[in-house]
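Just one protein chain is left out here, and the rest sit where they should.
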Amino acid sequence: MMSFSDFTTILPLVVLTAWACVLLLVDLLIPRNRKGITALFSALGLALTLGLTIAQLGRQGSGFNDMVVLDGFSVFVNALLLVSGLLGVALAYGYVKRMGLERGEYYTLLLFSVAGMMLMAQAADLIVVFLALELLSIPLYILAAFARPKVESEEAGLKYFLLGAFSAGFVVYGIALVYGATGTTALSGIVAAIPSSSTLMLTIGAALILVGLGFKIAAVPFHMWTPDVYQGAPSAVTAFMAAGAKVAGFSALLRIFATAFPSLGSSMSDVLWALAALTMIVGNLIAISQSDIKRLLAYSSIAHAGYILMAFVPFGNPDVRAVSVAAGLFYLVSYAITNFGAWGVVIALEKAEGRGLALDDYAGLGRKYPALAAAMTIFMLSLIGLPPTLGLVGKFYLFRAVIAGGYVGLAVIGVLTSLISAYYYLRVVVIMYMREGEPTTTSEPYLNMTTAFAALVTVIVSLVPAPLFAWASSAVLKLF
Amino acid sequence: MHEYIAIAVLIGLATLIALIAIVLGELFGPKKKSAVKSMPYESGMDPYGEGTRRMPVHFYLIAVLFILFDIEVVFFLPWAVVFRKLGLFGLIEMIIFIAILLVGYVYAWKKGALEWE
Partner (left out) sequence: MIPISWYLTLSAALFSIGLFGVLTRRNAIAILLGIELMLNAVNVNLAAFWRYGDVNQITGQIFAIIVFAVAAAEVAVGLALVISVYRKKNTVIAEEIDLMKW
């Protein structure tokens, strides 16, 4: 039987959802030309929720008959998701006004999506995983199509929807098979039931869940939708989608596989190995030929899904899985922050009608806007994994964990593909500094703040990464 | 398995009788074609316009809204079955559920999605 104490385990989530519901109604009263107020309220809600989440640090518990769980892992991921939400609102604030998309629903949908992601991080039952997956995806479908009279955006929304619904079908079929094999959908119950259940059905179920979530995190060969959707969707939405959906998808994968299916490690590790290697290679190779910054970042996002997948390969090995999951979490933070910064620069240069997005439009940025160009250089270095940035530290922890797990070949592929990626990331830097051009940018206070924040975090945390890694390590302790 | 044999016999008999009726009619019935006979049947009215003409988009919007609110009723049924066992807590839960639905309803209403024009 449930009781009100169950609510305390998901208190931040409840507050955020209630806030979003009320904001949806409050927004009806705000006049059309003052939707900035809605943005402010949504940021306030996210900040309040972030405070409540931080207050949960160190607490353990589960609620609603073990449907949801509160642990270090969920607090860590939720904090990252809420920061992503805040950065997403900050990026959108000026952008939607400038592009003429200012509608209050933008911020409400963003809040609902963050709520879905948080539920994903706290899910301890496969039913909740499915529910959270839909709650985070459905608002994202709408947000992708948010620049509505623009055909590209509507198409991006439709494509994202069709592929997303398709992948949800795989996830839920996989969950049904796991339920059939073990007789339960609770992650803890599945572990207990595995010794006496049909291995074949369980393996197929787990594989289908992997395929479905593979679509969500844009792993090759389930990545086809990514470049189109990232390019067509409004840039502020893409920035949030790239960070938030990836963090949520990976947190679900980490929790499901690490807590429910460690016994499948021997059979799944090879598949994950191939998936990670393929994602890194394909993502980085196709990115080379891109001339549009949004598509470039889309393929970069695919490639980074591959790096994070590496953290997953040793999930069945009890000696290294804790350190590799912690490395995966750390890398998620580094990718999310860098990603928001890079998109911030893209948004600063983007003009109406989709102009200002070609790589050539970045020519001369170094001379005319040195601060912006310096920030972009930091983000590009971080995406490659060069010092002095967070990307380097993230890759270091990742490769170390993977090598400790005995997958030296995978680490070599990771290093080699990073070298390939240096080519196209550095090309952006070269264009900014070496070529003549007259770029124009838009300077908005919140946008500048986001970019500066991301650049500072990328550099400073890379100099003292130990506290963040220690937090990530302690977050995964109770996971297994 | 044998409880299904009766059903199989029933299906077979029904098909047979239907076939006999059609074949007899085809063999012995008079066949005269006329313009009125080959007209599409619309409950006795004279057909007008094409059968595949377009519906106003608003029709689909209302249909979508109907599905959304209609499907939620499915959650009321199991709740009603165990209502007494759940007690006060169940009642509060359902009030929260309905409140969330109401938020969506008020939003759709205020946005004018329920008006025909």
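Annotations
By written order: A and B. Residues from 1 in each chain.
Everything that follows uses one rule, which is that a contact is a pair of C-beta atoms (placed from the backbone, for glycine too) under 8 Å apart; a residue touches a chain by one contact, two chains touch by 3 or more.
Note that the coordinates shown come from a computational prediction; the quantities given were computed from them, not determined experimentally.
Although it is not drawn, the missing chain touches A, B when the whole complex is taken into account. The missing chain, though absent from the display, is touched by one residue of A:G51, A:G100, A:G183 or A:P445; that residue is A:G183.
Considering the whole complex, the residue from A:L44, A:L57, A:L162 or A:I288 that touches the absent chain is A:L162. Residues 57, 60-61, 64-65, 67-68, 71-72, 74-75, 78 are the ones on subunit B that touch the missing chain.
In the full complex, subunit A touches the omitted chain through residues 127, 130-131, 134, 138, 141-142, 145, 148-149, 151-152, 154-159, 161-162, 165-166, 168-169, 172-173, 175-177, 179-180, 183-185, 227-228, 231-232.
Going forward, only the chains that are shown with their structure count from here on.
If you average the CA atoms of subunit A and of subunit B, the two centres end up 41 Å from each other. Residues 89, 93, 100, 103, 106-107, 110-111 of subunit B touch subunit A in their complex. If you check the complex, the residues on subunit A that touch subunit B are 1-3, 21-22, 24-25, 28.
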